[in-house]
Each structure stands twice: as structure tokens, then as C-alpha cells.
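Here the complex is missing one protein chain, while the rest keep their positions.
On to chain A.
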Amino acid sequence: MNKQLLLPNKCRIAGLVLLPFSFAWMVAAYYDVKVFGFLDLRQKNGSSTSLLDTSDFLLSKGFHADLNLTVSILLTLAALFMAAFARERREDEYVRAVRLQALQISVYVNYVVLALACIFLYGGSFMLVVELDLFTIPIIFLLVYNYLLHVKPRFSNTADL
């Protein structure tokens, strides 16, 4: 992977710090808990609460939605992105190879989940899985990357630390 396209190393810590807060906010918003009341534009317009309502476009005239969910999803994605795609302190060819391998596995998992949802789920359940599938690439990437780079070598009998 191209080193120039990665974020600075400090972004990893920032992402990992931001992640629990944004994730908790996202779960709360999903269950309609108003963490930041001023972001809930439904009250002002008194209209539908459905996330799949076609009138729920940000630029439409009668816009009505709870932006708590929108902003918390964006923050969670940003936090995951920062944690996943920040440079290591020392980047080398092996780290790049591991990053590419982890990215490949995470994309495959993403497609498998999507394919299984297409086959087995319909309607609202399908949409829920597609929404959650947004997070599989960075989450699986983080798990595989850290396992291959930091956890697995500790159990290797060639490690001398």
C-alpha cells in the first residue's frame, strides 16, 4: 500500500480514543436517545421518523431526520478509519504486506456478509445488515492487521523478546 496515502501515526491514538465515545453515541442514537437535542430536526418539522423515508435527504425542502445518528455514524467511521489507516512508527515492506493482506481479508468478509444478506434476508433485516456491513471493512481490518503484526509474532517460537 502507498505510504503517502496513510494518515500520520498520531491519528491511531486519536481514533482509538474517539471510537468508544462515537460508538456509544451511535448506539444511543439508534435507540432514539437524544444525546444532542439540537441535532434532532424531526421535532421542528414534526414528520416521519423512518430512516428509509425517501424524503429524508439533507438538501430537500422538508428535511426531517435525527442528525444524532448521522453525525455519530460519521464519527464512528472516521474513528475507525483513523485507527486503521494510520502509519506505523516504522513503516517497512513487511508492514505494507501485512496491511495489504488484512485489507484483502476485510474486503472479502464484507462481500461474504453482503452476499449472505442478499440470499437470506429481506426488507428491514436486509437493510440493517447492509448498514452494519459499513463497519466490517475497518473492524475486520483492525483485528486481522493487529493480530498478524502484533499478536501472532509473540506466539512464534522464533521471537527472541
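What we mean here is this: a residue touches a chain if its C-beta (ideal position, glycine included) is under 8 Å from a C-beta of that chain, and two chains touch if they have at least 3 such contacts; residues count from 1.
The rule we apply is simple: contacts and distances are computed from a predicted model.
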| item | value |
| --- | --- |
| Omitted chain (choose from "Phenol hydroxylase, P1 oxygenase component DmpL", "Cell division protein FtsX", "Helix-turn-helix transcriptional regulator" or "Glutamyl-tRNA(Gln) amidotransferase subunit A") - UniProt protein name | "Helix-turn-helix transcriptional regulator" |
| Sole contact to the chain not displayed, among A:A24, A:L74, A:A97 or A:L132 | A:A97 |
| Positions on chain A where the hidden chain makes contact | 88, 90, 92-95, 97, 149-150, 153, 156, 158-161 |
